[in-house]
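Pasting in a structure now, in structure tokens, and then I'll have a few things to ask.
For this depiction, one protein chain was excluded, whereas all remaining protein chains were kept in their positions.
Now for subunit A:
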Amino acid sequence: MTSPAGTPEAQAETRTTEAAGDGRPPSLDAQRPGTGRYVAVSCLGLLCALLVVGGFVLGVYLPNLHNGLIAAAFTAVGIVVVGKRWGNREGWYFTATGVAHAAMFFGRQYGFYSAAHRDAALPGATWVAWTGVWPLALVLVLTGVTLMCFPEGRLPSPRWRVVVVVMVADGVLLALASALWPVEYADNSLSLPHPLQLGGYQTAQRLWDVLGPASYLLLQIAWVACLVDRMRRARGDEARQFRWFAYAVAMGAVAMAAGLAVFGSPMLGVLAVPAIPLAAGLAIVKYRLYDIDLVINKTLVVGALAVLVTLGYIAVVVGVGRLVGVTPGANPVLSIVATAMVAVAFDPARRRVQRVADRLVYGNRPSPYEALARLSTQLSRGGQHDDLLTGLASTVADGVGAAEVTLWVGSIDELVTVAWWPPRSDHRSAMTIAPRNLASLEDGGRAHVRPIVHRGLLRGAVTLTKAPGEVLTAAEDSLLRDLVAQAGLVIDNVGLGAELRQRLHQISVQAAELQAAAKRIVSAQDEARRRIERDLHDGAQQRLVTLALSLRSASRHAAAVGDDQLVARIEEATRQLSQALAELRELARGIHPAILTQEGLDAALSFLAERAPLPVRLNIHLERRPPQDVETTAYFVVSEALTNAAKHSGASSVTVSAGLDGDRLWIEVTDKGQGGADDRWGGGLQGLVDRLAALNGHLTVHSPAGGGTKLRAEIPCE
């Protein structure tokens, strides 16, 4: 039960210092012992040593051996705890328990010696032995309270005080009875007489036989219940402290059982008793040690292997020997075969057992694939930066079974700690280093350091510490390499995420501006077209129509004077003028159909349908007029679509449908022609797409070769 190596000692020291801030009252630690207390502790230690050593000088008596061992162990541990953690009351309880046991031990030793050497009985033997017997109940109460207060020297909650009061009362009663009558002498194999020869012994013994064991049982139940209660509520470090304690108790029980089974003697168990206070003390002083898991793990492995090897050997030598009729031990060949078989089976068995032990102790450590999958899930889920980074650290810790993982982020000039596993609530431990010397992070070889390089640049580092004695296996190393490769991506994402959001915002602002600009352009174009059409209407068309009137008038005058040649010329000019007017009408319509402004989309589409070069079926249902921009765009979409259908589709007819879907105008132009419109439309289609995009609308063209063409535009009516 010694520390596995020198390094954890140092580790524990630094951790203890670090831990000063989290949860532990600093004033108690800061409090340094005065000289008086040093003297007190030293005196207690000396007293215990004198009593125990003196007791053993008188001989070794099995029924009393455990008291001596407990005395030495508790006192030693108590003094060490008091020295290391002055403010920890538990140290004082340990010391008290130890010294009390020492006194009891010495008293009994004195008695045992005197009983054994009746010829050379020590002075006042009956009285001294008496002092070793009757305080037992009180000492047990003290021991119980000590255990109940583990590890901080405080009861788990105030309601346990009631239990302690009951325990003390019980102890006092028992001790009083034991002090007055020799009710406990026989139980402790003490053959000396009781110094007080009071009457009523028979009654007292009868009562004791009933009440004694029950009271002691109650005492035990009380402290065990208290420990279980605390253990169940323990988390983190405290849970780890209890694991130490539980481990020691379990090992003691195993030793006791093994001793009784193999040697038929409780000696082994008794010798293991000091392990409990030792483990408890270790847990208090070095509770930050993470290696308890490792110790339990290895113990499980070794124990299980020992059992397996023994069983295997027995199975071969005895079982096979029986089968072939050979007496065990008589045939060396069988032994050799057994040994060989055990040797061959040893390594696979060890691995299997190790895996089981790992699962028992560490829980389900993820497989490399699981670790990577978990990381990618975290990445795809996104979330807060800190979550991502902490998630990364935890994935590394779980993946390679590290006790501690630190994640550093930065550049070649500076690295900053950003995430830890296990997580730290405070960021006071955040550190900044110049990473040119990554080796400095190795912490004297205890930590594994992996630089995070992404796109050829140092983006950070991962440092991890495994439990002492645990090495980074090749598989873990390879997983670590994969995780670190992903880490570059995570760090990049975290950094890029912020930059990206900024850019996206800019882009969306620009996009909105562009959209608005495009809409303004389209509106301005339409306005210009309307103006041109109106200028033509009020100007050129008006003048030409008037000119036609004048020409007719001139023609009539020429006819009146009988100039037939002139009449013919004027009639020819009038005919040409009519043609020019008709062409101008078409031109004006093409620029902007007046009917659209005057009467709306329905009338304008009717006009388009009337003069389309192929039959058009209209299916228009508009309960209200959309905004002018939207109407004009829809008109040009249909106009362009009809032109293209007539030119390219080869269809016998076209259907134009339009309607309002909530706040959106939709238009569909479908034909059953040869399809494949996408390739032929070219510029015209792009023009429509741009026009629609300006109004936040969109165009879909479904035109499979041979499958007709369906063009659909949707425009929001804002």
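The working rule: contacts are C-beta pairs under 8 Å (C-beta built on N, C-alpha and C of every residue); 3 or more make two chains touch, one makes a residue touch a chain; residues count from 1.
What we mean here is this: contacts and distances are computed from a predicted model.
The chain absent from the displayed complex carries the UniProt protein name "Putative two-component system response regulator, LuxR family protein", chosen from "Putative two-component system response regulator, LuxR family protein", "Branched-chain amino acid ABC transporter permease", "Proteasome accessory factor PafA2" or "ABC transmembrane type-1 domain-containing protein".
For the chain missing from the display, the contacting residue among A:Gly124, A:Gly200 or A:Pro613 is A:Pro613, taking the whole complex into account.
Of the candidate positions A:Ala100, A:Ala137, A:Ala419 or A:Ile595, contact with the unshown chain belongs to A:Ile595. Only one of A:His537, A:Arg569 or A:Arg664 touches the chain withheld from this view, namely A:His537. Touch with the chain that is not drawn comes from one residue among A:Leu271, A:Leu551, A:Ala693 or A:Cys717, which is A:Leu551.
Interface residues of subunit A with the unshown chain, by the touch rule above, are 534, 537-538, 541-543, 545-546, 548-553, 556, 574, 578, 581, 585, 588-589, 594-595, 597-599, 602-603, 606-607, 610-617, 652-653.
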